[in-house]
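Shown here: the complex without one of its protein chains, the others still in place.
Naming follows writing order (A, B and C), and every chain is counted from residue 1.
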Amino acid sequence: MEVLKISKDDFRSFVQKKIENSDQRTIGVVKKGSHFAYADLESVEDMQMDYNVTMLPPKKYFQPPKEILLKFKPKDASSYVAVNQCDKIALIGVHYYDLASLFLMDKAFSDGERDEHYMKKRENSVMVGMYPTKYFKYRFAKSVLRDQAYKVADIMLVDMGDDYVVEVVSEKGREYIDGGNFVENKYSLLEIDEAKNKIKDDQRIPVPIELIPEYLVKNHGHKVWEDFGNKCFSCGSCVLVCPTCYCFDVSEEVELSLQNGTRVRTWDGCMLEDFAVCGDGHNFRKEKGARFRHRMFRKGKGLPEKFHSFGCVGCGRCAYSCASDIAGPVKILKYMEDNK
Amino acid sequence: MGAKPKVAFFDFASCEGCQLQIANLEEEVIGLAELVDIVEFREILTGKAPEYDIAFIEGAITRDVDEKKIKDIRSRSKVLVALGQCAVSGGIPRLKNNNPSLDNVKKMVYGDKYNMPHLDTYPTKAVNEVVKVDLYLPGCPINNKEFLRFVKEISLGIMPKLPNYPVCVECKLKENECLFDLGQICLGPLARAGCDAICPSNGVPCEACRGTVDNPNKNAMHEILEKYNYTVEEIKRKINIFGVDPEVKK
Amino acid sequence: MSENIKVDVHHITRVEGHGNIKVNLEEGKPDVVEWQVPEAPRFFEAMVVGREYHEVATITSRICGICSVGHTLASLKATENAMGIKISETTTVLRELLKHGETLQSHILHVGYLVTPDLLRVGSVLPLIKTHTDVVLLVTKIHRLSNEFCDIVGGRTTHPIRARVGKFSKMPDKKQLVSLKERLVESVSDLKALAEVVKSLAGELPDFTRETEYLSLTNKNAYAFYEGDCITTDIKAPLPISGYKEIVNEFIVPQSTAKYGKFNRESFMVGALARYNNNHTQLTDLSKSVAEMLGLNGVCYNPYMNNIAQVVECVFAVEKSIECIDWLLAKDLKVEDDFFEVKAGSGSGSVEVPRGILFHEYEYDDNGLCVNANCVIPTNLNHNNIQLDFEKMVPEMKHLGEKELQFRMEMLVRAYDPCISCSTHYLNIEFK
Partner (left out) sequence: MCENCECSKDIQKNSIYLPEVAILKEKKKMTDVDSFFVFELKDRSLGHLPGQFAEISIPGIGEAPISISSPPSDDNTFEMVIRNIGSVTNAIHNLEPGDSVGIRGPFGTSFPMNNLKGENLLFVTGGIGLVPARSAIKYALEHREDYKEITIMFGCKDPSQRLFTDEIEEWKKRDDVNFIETVDTCNPGEWDGNVGVITTLFSKVPNIDPKNTYAIIVGPPIMYKFVIMSLHDLDFSDKRIIVSLERRMKCGVGKCGHCQMDNIYVCQDGAVFYYDDIKHLKEAI
């Protein structure tokens, strides 16, 4: 892996040039109130590299909250055509845990039946990752992170003060930096490593992640599910903001003229009450506690068994978004540990 | 539903903002007029019809004369839709029921002449307390996109469903800062979505103007409120702005 | 032609709310000439009692969907007045802007969708989609703009969200303001085109006059919508808002659930024509020229001309909105922190809604709970004037025959643009 360096000023003018290039959308982190969100950059002035966490993860670009899958004319089943929005995009400043989450998302959409709607969007993207420069109280990424981020990143940035160290991870990344003032790296491995680890997490998962699937099975009947479930609003915030949640609903929308329609996929979530309601009205996960348990099992057992990687990347978004303050995996596991 | 469904609009005790939301569809009203046959809509057109495929009822029922009228409309309508929160739950007009004495209410507004017969009123009722309601289109005012969806789905032979998840879902999709983080009490976790989280998106806590989800977790809300030093009374009063008693569904 | 004339319009259409017209002339002798308002009363003044100060505007906004901005603003002003809250200049300008948005929105809706069918003698705007497509599209275009206008500033077209006690809960996006301004600038030519259409149809407006008293806000700095004192055509000096009860003198009549009002004469008129009659010298040059073009030259006693005054005010609202936006664009727009203390007190507030002058008055206790309320709604104030217009016009026009008479009476009611559903109301409250 080639390692280069660029001054922050040069990087900003590099990004500004990218923004002006209309072939590719340049997406970065911008301020939204006192929080941060990914958005199309109109000028590098809006770009924030120093942020704690974004409200929604970058999945919104690959599995948009509402996405058209098909178009059709009502009453004519031969009229179905598949459509996709496959803009070329570059995402700048994606934290490593969000990159790791895309590793899981990629698996989910490519394993077995390959979902081209998602995969095409991923193929058309360039991911410029970075190590966080700001502390976030709910983050525990360090205690779950593996090397998956490097399977998704095209470039990784490390904040060195006035410069970024630039790790060129993929061929795509190499092409992307073409034309910028990227020069030879002068920082030592030690310095880089220190910079990468500068921001500490206060929180950590109390159980070794390899053991979690087993741990959960053992605690299937633990009182945490009911205790926390009783406090749950079934508001879905925790799953909507989660970078590794990708459940969806599919429905059809018809224009007012009733002449044209689209089949759309929208975000859905297992914490919502009607998620498992069947045709006959039977709800297979009627109890709040059962839904609460299902979410944790999916992160801690279902996904790991399917994709050989823990299903949570430790971003802390769920913990932060939960009005009842019960959704964070750290809190859940600690409660289980404390109430054996 | 035959060729073009015959659609009518009626209003009872209300501000007519929901019908206005429909007029505000602009060009889409033209599309709507293509899709359905608008046979009565007193606010924008002159005309009457003997029966209706879909009757949209705006407003709450507060008088005997209105009760007679709505029963008559019901008997001539195939599908009857409660349009807007006044019709769905009694809405804002239901606030008057909070006062234990109706006479006091009347006196407060009409003074010593309160007993003149034409000023008569009874405790506000939602439409479904008087006649059978087939569909509910909640909100104060309604979301006119949801109204269009209802009309389209009924035309296609689909029984429209309301979202049964809380406003937080839409609030998250809008990437709003949660108002709880800003120290405000928001009814979003209990309230029925479908408004696109319009109040939180404008910096104002949700007031559950579309009622609550089927199974709102009131206990969880009480716990949070205790944490914020609010009383149960206060939250009850809040929910009750739009005639929604959390003990009562719809 | 028969001398026996009977008109019985049960629920006049294309107005907000319910109103009935009843005429029964036998042997040519007026027997019954009656304007009835059977709208279900809703008792807002009783409903806000016991509510927290910040909920009051949310509730009273629901008095009327069309004038919801005006009700919100009058309510906020009354609450702020009661608690001695001083708002920032930015908040004031935003409110004025929002007010102009409502004026444009409501007047266009009324003139375009509700009155034009009268002038073209059809039952609604729907047939006009086919026969007068250009006009409908023109109206729709301006109406859409006005709705999006209220959305951008108030957060929602009907029942604004952002206007709160003391502040705005969210600021309009500057980019949106810039594009709103561009569209408003463009809309001036659309409004002129609309004025041309109205002019070509204005001949259809009945030639009927009855001098009455005209009541509105007035303000020495501007053609008043948001701020001012009370003025009428019968008095010399403006009177303060706080004395509104002595001006409107509401009373209850048997044929109406709405309350009627009177001041120096048996009745008075409020609304666009009243504002025009009192303040027309303060119009902008452009709106003045539109007024002239449409035949409004100074004080006018033909109530049908209220619709013409509305068109004039649309032009004025657009021009003033552009000024407000320019002012706002030069400022740093940030949501203000809550800065005031909740305390006991009473106060009133007034604005001009599209249909005329509006008053709210509240009293609060130490906890900011409302203990007393009063709202005086412009539509109600006009009812008595409509009744008297009827009484004058029926003998004058009865020779036209029942159908035409009925048509002109309905048209008169619509000219007043009544939102009858606002009929809630009260007198006889004691404020200490």
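Criterion: contacts are C-beta pairs under 8 Å (C-beta built on N, C-alpha and C of every residue); 3 or more make two chains touch, one makes a residue touch a chain.
Everything quoted here is computed from the prediction, not taken from an experiment.
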> For the unseen chain, which displayed partners does it touch in the full complex?
Replying inline: A, B
> Which residue, A:Asp23, A:Glu113 or A:Asp338, contacts the hidden chain when the whole complex is considered?
Replying inline: A:Glu113
> Out of A:Phe136, A:Tyr176, A:Phe228 or A:Phe275, which is the one that touches the chain we can't see?
Replying inline: A:Phe275
>> Take the complete complex as the reference. Which residues in subunit A touch the chain that isn't displayed?
In response: 68-70, 72-87, 108-109, 112-117, 120, 124, 220, 246-252, 254, 258, 261, 263, 268, 270, 275-280, 282, 284-285, 290, 294, 297-298, 301-303, 305-306
>> Touching residues of subunit B against the unshown chain: what are they?
In response: 156-159
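Going forward, only the chains that are shown with their structure count from here on.
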> Rounded to the nearest whole Å, what is the centre-to-centre distance of subunit A and subunit C, using the mean of the C-alpha atoms as each centre?
Replying inline: 51
>> Based only on mean CA positions, could you tell me how far subunit A sits from subunit B in angstrom?
In response: 37
> Tell me, which residues of subunit A touch at least two other chains?
Replying inline: none
>> At least two partner chains per residue is the criterion; list those residues in subunit B.
In response: none
> For subunit B, which residues count as touching subunit A in their complex?
Replying inline: 28, 31-32, 34-35, 148-149, 152, 155-156, 164-166, 168-169, 172-173, 175-178, 180, 186, 188-190, 213-217, 219-221, 223-224
> Hey, which residues of subunit B end up touching subunit C in the complex?
Replying inline: 11-21, 23-24, 26-27, 30, 33, 38, 41-47, 59, 62-63, 65-66, 91-93, 95-96, 98-99, 104-106, 108-113, 116, 118-119, 121, 140-141, 198-199, 201-204, 207, 237, 241
>> Per the contact definition, I'd like the list of subunit A residues that touch subunit B in the complex.
In response: 32-35, 37, 55-56, 65, 74, 230-237, 240-241, 253-254, 256-258, 267, 269, 272-274, 288, 321, 323-324
